[in-house]
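Structure incoming, see below.
The complex appears here without one of its protein chains, the remainder shown in place.
== subunit A ==
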Amino acid sequence: MSDPPNEEGRVEPRRRISGHNGVIFSIYHYEQKGILASASDDRSLRVWNVGDLTDCDPDVQCLLVLYGHQARVWSVRLLPDVIISIGEDSACIVWSYTGDIIHNFKGHKGRGIRAVAVQDKLGLVATGGADSGIRLWQIHKTPSSNSNLLNLNFDASKKIGVPKAITLADINCLVVMTDLGFICTYNFITKQWIVVLEDQSYKSYGLLEVTRLGDSILCAIGNITGSIKIFSLSSALTCKAFKQHEGKVHSLTWVTSSAQTSSDTCSLFSSGPNGVIVWLEVSCISGDITMVTEKCRFRLPNSKQRWHTSIAFVPAEGLIVCGDRRGSLVLFPMEDSNKCIKDESLPSTNNLESSDPDGQELEPIHVLFGLHGKLGVTSVVYHKGFVYSSGRDGCYRQLKLEGRQLVILRKLKSCKGMEWIECVSFTPDGDLQVLGFHSTDFVVWSTRTNEKLCSVPCGGGHRSWSYKKEGPMEVFTYIKSGDVFTHRSQRIETIQNVLKDSLHGRELTSVKYVGTIDNSSQERLDVLITSSEDTTVNIWAYNRRTKLLHCLSTISDHLSSVKTLALARTKCQDNVLSTLLVTAGGRAQIEGYRLLIQDKEGDGTGTCQVIHIASHRLDEHWDRIRNKHRMLKIDPETRYLSVAAVDEIPSSSKTPSSRVFLAAACSDGSVRFFVLSESSRQMTLLAESFHHQRCVLKVETFVHTSGADSRVMLCSAATDGRIAVWDITGTISLADRTLEEGQMDRPLQDLGLVCLTISAHQCGINSLGVRMTMDGRYLVASGGDDNSICVCWITLDQDGPGGGVQLLRSVSPAPPHSALRHTYALPQG
């Protein structure tokens, strides 16, 4: 239907629509409504009223200018009720025609969403990210109909005081404690407040904890004089009161566990002065508390703020894991002393019983002191053989129990900027969720889908809050300026959110092949590791039959881009693939892990247990040795561009298999030499050399054996096109000696002398490979940024000059066309 061309053979535009301040990347025409949308480099999208396009001179008006993306907007779609846009900020935004954001779907990693498809009838949006992931989202056409924020107007009656502590018994029942010692409940269905209890001795300071046990709701309150009351909400008359502590009750925690003798019992832990924790077992049958037993007393390690914050049972090991306010994780035996049974046959429920004076406190079996920093541990959970802890340090950790000791496996972070983690929990289907405050929002973060499942703009960082989810309904409640606020929403679960896993958010930097395992259906899984500029390392299982790549685990400990990977000590035993992984990259950061990869029962995908062994940061290293020498502090902006492990242990050396030596190519012009000790979980910088004076790009190691003698050789290559060959045998044996003697604090050694320098290229060497040939010589192949490949043969002879390393021959085949990024020396034959 285009107009006829003019005399130059061109079709004249009828109308030029302008308004954007940048390039327009895409347009979308919605014929029925007579509107057009455009997405632009200026980070806005605009909706234009174009009317009927067959009009000769359409009257075009700009209806909407929508700014909401944080980067360029790539594409836009118009639907009857909503507008959908995708952008370089990895967000997919659903807008209303009033210009409000209904949803901001985030979840793709890295550099943007590139493709979008919409199914209006089902309200589905599919997005394809630059991270190579595909996701499916559900549009809910109005934002407020199924989620709302309510002010419960608690302050209406001043007589019962202002709320101090709140907790949800379930999604419909809220329990509030006031500064005048009142306990009342609010029912969200009947919208009624009920005062359950009032006690003057709980004025101004009071703790409130609630748990569900069968059909009953149990409450525990604690006060400043050390008294505790336990009652069921349905019959607060049968209230049990005890004086448990000599002073202020610092914390109360209910723990319900399958390990409990019957389904009618649960445990209450209370912390008093001097780090004393009392474990009470409470039995409750149809709303009546039938028995309260003091099981045991514990004592926390010494610290200023000495009380527990969280408790988890590890029934299989007979242990209790406790997190405290000092940030420590403490292990206690689950000792059933049962020696001081409370006399609950006494008629008076108001009787304050004093605690048993001879109560002996059990000391911890094992303490990880200050693990989560000074701001404390916020939660501990035991799930499928692992302990998980979270803290105000913005981290959560995975630990295991080994020989009645806690062993840290990994330290993890949730979404970027979420520094206030309140707790971690597992959904029935095994998704680890992190709850906490992210700037001014309360957030529920799914570690499986990498997205915020729930986000409530509550102002952030509330002392007293509560979150419950039952079915699709979720409730979050908090106290703000003397009032109780509640956010209720209905989360509509989509069938499957992630249609295809993302690979990486940014460019890949390294790939390593680990080996294979067989799954239960006799399918072979290839295990691969990738690193990326997106600061993460992924461990993958590739199923040879289904040809599907499945992410087993993600490591995100790096602060900056991960440039390189190295593997050592790889072995496969009983279908468990075990390897030592070293990752290194920007900000002079190097990390060491033990990976255990095995088949996962059930779905045949495999699992990977990641154990963080040790890390090394140059800035920390320099901080430690500060003032020891007046030296030039090389900045930690140094990047490690390549690492190589000395994997083969020469027969003549004393290196134990738990010790791995590593060489790193550094952007500050040095080659650094580290030792990673798995047994002592330490990584130490042993030696460095600034021989190259240029940014070092590649390192490789090999072991030369002739007769009984072994020599460990190192090759390094830099941006000036030179390859240096080092003999590091002496460095290693000296390190082995000092490590055996336990001298950890030695001055840095020099890496030793360069045996040979080869000028292989005009400029940077992007790849380097070394192989032994049949005749006992070594082939050194390199690929350069100057479009050439260089192949050299070198020989190692003990007695010759320069350590006996000689260059025999060097050839450069005809140059290929483009810059070489990788070469690999293949074994002969």
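Assume a residue touches a chain if its C-beta (ideal position, glycine included) is under 8 Å from a C-beta of that chain, and two chains touch if they have at least 3 such contacts; residues count from 1.
Here is the rule we go by: contacts and distances are computed from a predicted model.
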Inset, instruction - Look at the options "NEDD8-activating enzyme E1 catalytic subunit", "TP53-regulated inhibitor of apoptosis 1", "Putative tRNA (cytidine(32)/guanosine(34)-2'-O)-methyltransferase" or "NADH-ubiquinone oxidoreductase chain 6" and return the one that UniProt uses as the protein name of the missing chain. - result: "Putative tRNA (cytidine(32)/guanosine(34)-2'-O)-methyltransferase"
Inset, instruction - Determine which one of A:Lys121, A:Lys191 or A:Lys304 touches the chain that has been left out. - result: A:Lys191
Legend entry - Sole residue of A:Asp41, A:Asp179, A:Glu317 or A:Asp736 that reaches the chain not shown, by the stated touch rule: A:Asp41
Inset, instruction - Touching the absent chain in the whole complex: find that residue among A:Ala39, A:Cys239 or A:Ile732. - result: A:Cys239
Legend entry - Among A:Val116, A:Leu152 or A:Val712, residue touching the chain not depicted: A:Leu152
Legend entry - Contacts of subunit A with the absent chain, listed as residue ranges: 20-23, 40-44, 66-70, 72, 95, 99-104, 111, 130, 143-144, 147-154, 156-157, 159-160, 190-200, 231, 236-237, 239, 349-350, 456-457, 485, 487, 506-507, 632-635, 637-639, 667-669, 690, 693-695, 697, 719-721, 762-764, 766, 785-788, 814-815, 817-819
